[in-house]
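With one protein chain removed, the remaining protein chains of the complex are shown where they sit.
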Amino acid sequence: MSEPALVVDHLEVRHGAVDAVRDLSLEVDRGEIVGLIGPNGAGKSSTLHAIMGLVGVRRGDIRFDGRSLVGRIYGELTVEENLRLGLAGRRSRSSGDDHLERAYDLFPIVREFRRRPAGVLSGGQQQQLAIARALVADPAVLLLDEPSLGLAPTIVDIVFDALASIRERGLAVLLVEQRAQRTVALADRCHVISHGRLRVTLTPDDAEDTRTMVAAYFA
Amino acid sequence: MRRVEPVTALIGPLALVGLTALLGTATSLSTRTYFITALINVAIVVALYLFIGNSGVLSFGHISFVAVGAWTAGVLAVPAAPKAAIMPGLAHLLRTTTVGNVPSLAIAAGVGGIYALVVGLPLMRLSGLTAGIATFAILEITHNILRYWEKIGPQLNAFSSVPATTGLLQAGVGAAIAVVIAFAYQRTRFGRLLRAARDDVAAARAVGISIYRQRLVAFALSGALAGLAGGLYIHLEPLGVEDLYLDLTFITLAMLVIGGANSLLGAVVGALAVSGVNYSLANAENGGFLQHYPGTHLVVVGAFMAIVLVARPSGLTGGRELSVPRLRSDKVEP
Partner (left out) sequence: MIAGLTVDWQTVTDAVALGAIYALMAVGIGLVFGVLRLVNFAYGQLIMAGAFALALAGEWNWPVWGGILLCFAVVLVLSLLMDRLVFRPLRTESPAVMLVATFAVAFLLQSIALLKFGGLGRTALSLASLERPVTIAGVDIRKITIVAVAATVVCLVTLLVILERTEVGLHMRAAAMDFRTARLLGVRASRVIGGAVLISGFLAAVAAIMLTVEETSQVTPAFGLDDTIIVLAGVVVGGLNRLLPATLGGFAIGFAYGFLGGALSSNQSQYLPSFVFGAVIVVLVLRPGGLFTRHGQGAIERV
């Protein structure tokens, strides 16, 4: 049995004098989306930053085989330059042109606008660009930090649809989100984190069950 | 954290000032100058602290207030006869006015304060890097004007014939005044409001504190103290415009940083400590083991400041005032 694409093992992260994340364990296999939801300050971002290597890990282990974060795009750089930035995180030493081609294939809109500044793209297109950029690094795991933040519902549809198709292609996705219900509906598993600890794990069946959702969130 | 400093926080700095003055009396006349200079440095650094420490805003321009104060006191204190000879281009009012020692110091403080107020009007809206650059521009402008404007001073020449009235007593009293005023300011509403704004800008604004106004008050007050220090300085030795420019800016900033920019004690400790190092090294350079290496003391101070900034940015005192330790009977859970 092969190891999951991302393993977080009893993670503990400190933020100054506070424990941001305590004893957090989760796994993401290839071809599945795992959600991480919770109120503000629960520790979602700290977990992501730890996986991205931006903050130190106090205790615990993180194992992955190539991960890439879907982050803010650079409005002033061209679409192609944004994509090329994604190459910075790639594992192989190849030129990366084939990676770029693959991203263009997945998101035709990106190819069409490749020489324009990324700022002229619409909100949904920018999200696609952000995802495309993360895919350029050919990761095994895709990390997303509240991608629906500030987006209109129709655009959130586009993003979540893109994530579903990415799942079909066999990638592993860790989706950190504030919009609980949609995330629970999309993800194969959805962990609820609060005060740095995992409280409960929800499945798509729970998406309609408001009582469970509320209880989980405000436990 | 808003707490009113206990009066004990005043004792430390004042004691150090007094001690320095006392020690100075025990030395020979030639080394006494170092002690007097150290006390004047205390006044300057305390002035710096009053603004920088309480507002959290950097100022590279305070030496211009020292210079303006020095110019004021010098021009007014030089007796009429030599004044006409040394500074022929002087404005009529300045040429015909001569005041005594204490008035010259008081006027120096006043002019320093007013100059700071005028300069602060546009500048106090700035903070951080822009404030640093803008105050540096003030330093440059003041230096430029003092250097070339013959109507207000000796331009490039050193201020000679100023009555040398700054001895240990005058310098000690001046430093003590600076310390007391800075301490008093800290305890007033102005000081507390400014520090509140320093610690949390958004909260301060939400409560309705006018950050601009509080900064302006501190800036003007610190300008007055700096002017006073300048007056003291010009009554000690003949200074030229270059003596009140970049090097002094650096040294006094270094003193504040090394001592600890967040406390009055830090300002005093820093000024005295660096002056002490300066003194011993200068001694060694003058005839001791460093005599073939003049200028070592500058290198040491510069290195010290860089090291403190990198390794212990809160300075020697760590931003703490001197307080009487109180025994706690209960422990508070974090």
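As written, the chains take the letters A and B, and residue 1 is the first residue of each chain.
As a working rule, a contact is a pair of C-beta atoms (placed from the backbone, for glycine too) under 8 Å apart; a residue touches a chain by one contact, two chains touch by 3 or more.
Since we're looking at a predicted model, the values are computed, not measured.
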item	value
Listed residues B:Gly110, B:Gly132 or B:Gly167, member touching the removed chain	B:Gly132
Option from A:Arg72, A:Arg116 or A:Arg169 whose C-beta touches the chain left out	A:Arg72
Of B:Leu94, B:Leu123 or B:Val217, the one touching the omitted chain in the full complex	B:Leu123
Residues of chain A (touch criterion as defined above) contacting the omitted chain	52, 54, 68-69, 71-72, 74, 76-77, 81, 84-90, 133, 137
Interface residues of chain B (partner: the chain not displayed)	57-58, 60, 122-123, 125-134, 137-138, 140-141, 143-145, 148, 201, 211-212, 247, 250, 253-254, 257, 293-296, 298-299, 301-303, 305-306, 309-310, 313
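One rule holds in what follows: only the chains that are shown with their structure count from here on.
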item	value
Chain A and chain B, separation of their C-alpha mean positions in angstrom	54
